[in-house]
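First up is the structure itself, then whatever we jot down about it.
Removed: one protein chain of the complex. Kept in place: all other protein chains.
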Amino acid sequence: MKVKIINDPVYGFLRFPEPEVMAVLAHPWFQRLRHIKQMGMAQLVYPGAVHTRLHHSLGACHLMQEALYILRTKGIKFSDEEALGARLAILLHDVGHGPFSHALEHVFVSGISHEEISLMIMRKLDQEMAGALGTAIQIFQGQYSSKFLHQLVSSQLDMDRMDYLNRDSFFTGVSEGVIGYDRILEMLTVQHEELMVEEKAVHSVEKFIIARRLMYWQVYLHKTVLGAELLIINILKRARAIAEQGTTLFCTPALHHFLYNKISEQEFKENPKHLEAYCALDDNDITASIKVWQNEKDPILSRLCRMLVQRKLYKVKLSSGSLNDELATKKLRAQSLLNTTDEQTINYFVFGGSTKSSTYNLDDERIQIALKTGKTCDISDVEDPLVSKALARPVVKNYICYLNE
Amino acid sequence: MKVKIINDPVYGFLRFPEPEVMAVLAHPWFQRLRHIKQMGMAQLVYPGAVHTRLHHSLGACHLMQEALYILRTKGIKFSDEEALGARLAILLHDVGHGPFSHALEHVFVSGISHEEISLMIMRKLDQEMAGALGTAIQIFQGQYSSKFLHQLVSSQLDMDRMDYLNRDSFFTGVSEGVIGYDRILEMLTVQHEELMVEEKAVHSVEKFIIARRLMYWQVYLHKTVLGAELLIINILKRARAIAEQGTTLFCTPALHHFLYNKISEQEFKENPKHLEAYCALDDNDITASIKVWQNEKDPILSRLCRMLVQRKLYKVKLSSGSLNDELATKKLRAQSLLNTTDEQTINYFVFGGSTKSSTYNLDDERIQIALKTGKTCDISDVEDPLVSKALARPVVKNYICYLNE
Amino acid sequence: MKVKIINDPVYGFLRFPEPEVMAVLAHPWFQRLRHIKQMGMAQLVYPGAVHTRLHHSLGACHLMQEALYILRTKGIKFSDEEALGARLAILLHDVGHGPFSHALEHVFVSGISHEEISLMIMRKLDQEMAGALGTAIQIFQGQYSSKFLHQLVSSQLDMDRMDYLNRDSFFTGVSEGVIGYDRILEMLTVQHEELMVEEKAVHSVEKFIIARRLMYWQVYLHKTVLGAELLIINILKRARAIAEQGTTLFCTPALHHFLYNKISEQEFKENPKHLEAYCALDDNDITASIKVWQNEKDPILSRLCRMLVQRKLYKVKLSSGSLNDELATKKLRAQSLLNTTDEQTINYFVFGGSTKSSTYNLDDERIQIALKTGKTCDISDVEDPLVSKALARPVVKNYICYLNE
Partner (left out) sequence: MKVKIINDPVYGFLRFPEPEVMAVLAHPWFQRLRHIKQMGMAQLVYPGAVHTRLHHSLGACHLMQEALYILRTKGIKFSDEEALGARLAILLHDVGHGPFSHALEHVFVSGISHEEISLMIMRKLDQEMAGALGTAIQIFQGQYSSKFLHQLVSSQLDMDRMDYLNRDSFFTGVSEGVIGYDRILEMLTVQHEELMVEEKAVHSVEKFIIARRLMYWQVYLHKTVLGAELLIINILKRARAIAEQGTTLFCTPALHHFLYNKISEQEFKENPKHLEAYCALDDNDITASIKVWQNEKDPILSRLCRMLVQRKLYKVKLSSGSLNDELATKKLRAQSLLNTTDEQTINYFVFGGSTKSSTYNLDDERIQIALKTGKTCDISDVEDPLVSKALARPVVKNYICYLNE
């Protein structure tokens, strides 16, 4: 039996023995993920955070194997075909991500999420592979009878989150995100087709939820990272505005397609050439083009691009309170710095907004604990919960971005 | 310059360049800590947890050096003598621990804590070392003018806790206890002679507090560990009862001193021979004696000792609710198992109690955050605190121990 | 299915699902290994090196499971009973170790190795367990038909070595011993009933051999460790000499048996009470007794014991060349230090000897490489070998131990 074995600094060796999985690994659409950074702009703060969506997908697929192995030793019944389906579903769950992962989601095609694009790609692959992805697609969509398989792919305790916390902690060096994933896996179980965790692992699950909370505030929503993501969004917004005026910008062909066409959700779903173009797009197109745009005639675009390439980023301030007064002051200041009163121009350099993160989302697929008494309960309802309902409510923070003098 | 360098799997190399520190390291009273396990009975559940008080003391002393180095680069003023004092104080903070660390505290000498004994030993050493420990003793007692030095030795964010969380996580393999200690150290500062943490490290401090909470419930108060500690206490209680009746028990000489003499707090403090005997006592005396007592005539003592040596421990149940009914049932059951109705006998094998742990103690030396605004606040008072006042209150759990059939 | 799961900081979780394995784990003879340090006196130099033979045995048993799992995925045929036999054999391979592992081998019972005692204990357990260890014993002895099972237990690439290199590196913090054990395991194979490694792992195997070499010279034969081991041997030699004169020494009962009886190999094998006494002996007996002997009347014994307890060890010098001249000088110096010319006395404090270590033993079970060509060859015969025949020859070093003034 031929087994594909890949070195992973996070888990050691990853094994991919199934021919269908190997076929997906070798496919250009999957290989594209090599060129999409898992953590977008975070590398501007955490230089190690250059790992890719491909690497994350491999890792999540490995954790799925571990989870299924453990469930089977506990007598949970599922077929080899279902196991393969779950492996393929998690392997492909992120295949629809565009350049810089979340940072530029909705920028190229508005109104369509990366999950939807993943599904479109999975369907196309399914055709190419003579229906080999049928079960995977059902599991991915939550339409498969054994609900726990979907929950392993997508829930608040899925293999996706488990891998990205492990992996992002590893590559950033932020130990706050370290989780006892092996203990949680070891304690997974299934009751009434629902994924559960045994009571013994309550503390590990609590730690997992807290680790995610801390990674949000310390890394994913780090103010410099947030500012860089807003900067790259502004760059593409400006580039598109210029493109719409008919001005020619240097572009890689794949980027050109999305800059010079305004594609609606419906068009994207109906005309396969858009998906094809999307599958040709990755971080390199954006980075290479932005580097060139540093010398564009448009002063807004060239200034924004120089800020990004030379890492002279926005200054960012985050606060739970209102920042409106400070925003007004910074706008006034920008008028003199930029020597203009044109509001549209100023808005590219000074602006505000808000961001939100939930420690534990009570409205999402919740985390169930299988108690020793035979009953089940939500992780926020255990004795002396760490993740109380009060803590679970989302935290909203306001931000302003402005010029660094 | 001669520098003592010691390999530590937790931090890499530890350096001890000061002659006074080297003298303490070489002293038999410090070397005694080689034979006192840091985590008492925890190795019965976590086989790696056999690390010693000596190792912990070295580690905490290393962290002190790091902390002082960072504070100095931030312009905090203190003399080399004060730095040495702080190093010596943390090095010796646990020197008064008796066998099995916390498990047997108060068993040999009632009414006197290990901190008090540490202080007695430090004073004795100070005499031997011609007053070299003067500053260290003041710092240890919290009588030194620069309050932050004491807080580095003893507070809710001291080098003691920081090392034991790191070290205990490392040796048990329980990743729930992993903390971003280097980030916290990096963010330490001093304002008005008080130790603080910069606002940027709020999440790391929160994580540190949660890590400690989880280590308590998952490791330190793990029910099997708790049961084993209560078992060894019962063994020594029974041995002393037998000794008081004048029966001769096999004993190492150091243990004999404490088994056959009832020493009051006052006597211990006044008569130096008791401290000397105490400094001859370590885990080996207890373990070696208990092994022999397996064959003692007294059926209670021999049974308890066999339970410990052969690892047939109590069954333990922990609950936030009352366990009184279950305790009564277990006592009845024990009557038939032990074939006796003698309550005193039964109480050695079936009994209840309660245990308590605080996530963050509002009455202790609190953790202060130096805000960017220039103000300071308590870690439970930051914006969107994880460690809310509600979470901070101590959690009490009841337990019962009974025979494993 | 009830599975025993144990936290191991080295490998994560260890699982023991087989009832027979669980029965062995719970047996007092196996539990005894909790009190025998894996690395003997090494903790005097590497304070983290206090891990136990029990922990090592669990780890080696875990690696065996991994190795067997991988071999099975490659189509190597063996029954579940054989797998269980290999697991039990490795679990018990060190059960015959006495106090301080290798340091005191042959001191209590001369002429009999710990492997022979392991075998005696396995046979006794086999009787207790109604023949459950039959296959394990055959595999352990190398009498089982499938030779590779024995090679996994005992060869130059066995699970024993693989675990102790990993574990000893981990607990000492000496990264020189870190090996790519997972890669080697992944590349194990079997041809003609012989254990092999696939050609792709040649570099990992070379690294493994070199890691072992370096651990020998840097850790196991570290001069201070070597000196401490020779010191504890001298202490027991002296104690026995005193015992033979009929003088009463404080002793734990288990130690008393071996100090006051001279037991020949034959007696040990024939009279079961000796094995029983041996199984009651562990590090604690020695350490607790030596502490007491510090105050013995015999000046040699008390001095040696104080040296060990207070860590005022021998000075040691290692050299490839002769140290005879220096030895003579040190003996002369000792005459004046000890104020005696009695040679027997002086020999306890100043003496020489030699120690030997092989990087790769050409006379032992060799490491075979399965080449891509279909042929096999020895690891020292691959193209551009790192472990050449020249390097493989044993290195002998002379040493002298003398008093530290």
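Per-chain residue numbering starts at 1, and chain names A, B and C are given in the order in which the chains are listed.
Definition applied: a residue touches a chain if its C-beta (ideal position, glycine included) is under 8 Å from a C-beta of that chain, and two chains touch if they have at least 3 such contacts.
Keep in mind the model is a prediction, meaning the values are calculated, not measured.
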| item | value |
| --- | --- |
| Residue of A:P19, A:G111, A:G131 or A:P253 in touch with the missing chain, whole complex considered | A:P253 |
| Per the touch definition above, residue among C:G40, C:G180 or C:G227 touching the missing chain | C:G180 |
| Identified contact with the non-displayed chain, of B:T73, B:T248 or B:N339 | B:T73 |
| Which residue of C:R53, C:H97, C:R213 or C:H257 touches the chain not shown here | C:R213 |
| Footprint left on subunit C by the chain that the document does not show | 174-176, 178-180, 183, 203-204, 206-207, 210-211, 213-214, 217-218, 319-320, 383-384, 386, 388, 390-391, 395 |
| Contact set of subunit A toward the excluded chain (per top definition) | 6-10, 12, 26, 28, 31, 34-35, 43, 45-48, 50-52, 54-55, 58, 170-174, 250, 252-254, 280, 282-285, 287-288, 291-292, 309-311 |
| Residues of subunit B (touch criterion as defined above) contacting the omitted chain | 1, 3, 5, 12-13, 17, 73-75, 182-183, 186 |
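Here is the rule we go by: only the chains that are shown with their structure count from here on.
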| item | value |
| --- | --- |
| Chain closest to the middle, measuring from C-alpha centroids that were averaged per chain | B |
| CA centroid of subunit A to CA centroid of subunit B, Å | 43 |
| Rounded Å distance between subunit B and subunit C, as computed from the means of their C-alpha atoms | 32 |
| Whole-Å gap separating subunit A and subunit C, where each centre is the average of the chain's CA atoms | 50 |
| Touching two or more other chains - residue numbers and ranges from subunit C | 12 |
